[in-house]
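With one protein chain held back, the other chains of the complex are shown just where they sit.
Per-chain numbering from 1; labels A and B assigned in written order.
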Amino acid sequence: EDALLPVPQNISILSTNMKHFLTWSPVIVQGETVRYSVEFQGEYERDYANESWIPICECSLITVTVCNITEDISATVAYNLRVRTELGARRSEWGTLKASLTPPLMKVTADGYHLLVELEDMGPAVQFCVVYWKKGQESWMQQKVVKDVSSVVHLDSMEAGADYCVKAQTYVEAINRSSSFSQTQCVRVQGDMSMWMVTALISS
Amino acid sequence: TAGNRTFHFGPCRVSISMTEIRSGFTAIKANIQARDPIRTLSILSYPHSLHKGKSLDRCCITHHLFNFYVDKVFKHCKTEDHYINRKISSIANSFLSTKKSLQQCHEQNRCLCGQESTEKYNQILANYEGLDVTSAAMKSLGELDILLDWLE
Partner (left out) sequence: SGQLYCSLPNPRNVHFESINMKNVLHWSAPESTGEGVLYKVKYSVYGVGKWIRKPECGNINRTWCDLSNETSDYEEQYYASVKAFLNGMCSEWVETTRFNPLTDTRIDPPIVSVSSTEKSISIILTAPEKWKRSPEEESVSLCQVYPGLQYNVSVLNKQTKKRWWFSISNNTLVVPRLEPGTVYCVSAQIHVTTPLLLSGFSKEHCIATLKDK
């Protein structure tokens, strides 16, 4: 009865919809409802507050295996996160994790001569570094930092008949880390006839 | 980058996540300031506002103040409210990040201290030590926007 509960495994951070979530694999104890509690420790707590840990009350004694930590890891320092299993008075050891990042989902479109990009919403602490270039001119890459992804972002005006390529990476100040770049996406601008003109002609 | 502002104190360039700090402070401002009943005293603005100082020593005063908050203030601001404590942690960690950047500047002689900043900081310490530590820490935390407004 008093055997230690298993430590949660596969602890990781998932960034999606402008939020960071701590996730882990469920711990199975036959016939029982297992609960979990999550805490975090910033560099401040580690170095100036006796290595204290701060409970995330929304993630205390929860039965789901996910916890929204977006607001708690917002500073540009290293963070430790930990989760343990709880069943009645029984506790597991803590499973601990340092924070990391995934590249963004991205959709590139050409609207007439205009190069537009839509980016996945990954949480208020997340920014995006968007790199774009004219195909064949890889040495002339342009970069734009995108902070607000709630709408279509206008990257640039393009030359007719050319292909333009775009890739993006996420950067989170809270953990001072960047993700790898997303896959590159390329679009072609219509010839001299603008997209709307084409649309107008087709639909009239 | 979003939320980060780069401050140029002469040769010292420091990036401060002002948006994160501001939003954290806005969330706790009413609660923390309500715990400070003393209207007639200010830690940062007494007897003279931070704004009245010359700009030569801005880097050193900023360095002193970030050290002041990390070393002296945040640790005495624990409350009974988990939510408030988490916000204070977020601010404290943002301050720590900036404190480290300023420390680098200082060590590389890019953030020199003159007489004015020393006098200013001594006045702040005197104001702080004029109260019991918890009241002084809470008052200082409640005055965070005075520091942020001055910085910006």
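Some points to look at:
In this text, contacts are C-beta pairs under 8 Å (C-beta built on N, C-alpha and C of every residue); 3 or more make two chains touch, one makes a residue touch a chain.
The structure presented is a predicted model; accordingly, all values stated were derived computationally and were not measured.
Across A:87, A:153 or A:186, the single residue that touches the chain missing here is A:153. Residues of chain A that touch the chain left out of the display are 111-114, 116, 147-148, 151-154, 157, 194, 196-197, 199-200.
Considering the complete assembly, chain B touches the hidden chain via residues 2-3, 5, 18-19, 22-23, 26, 29-30, 33-34, 39-42, 45-46, 49, 51, 142, 145-146, 148-150, 152.
One rule holds in what follows: only the chains that are shown with their structure count from here on.
Here the CA centre of chain A is 30 Å from the CA centre of chain B. Those residues of chain B that touch chain A in the complex are listed here as 1-4, 15, 17, 20, 24, 70-71, 74-75, 82-83, 85-86, 89-97. The touching residues of chain A, when paired with chain B in their complex, are 40, 42-45, 47-49, 54-57, 71-72, 74-77, 79, 125, 127, 145, 147-148, 171, 173-174, 176.
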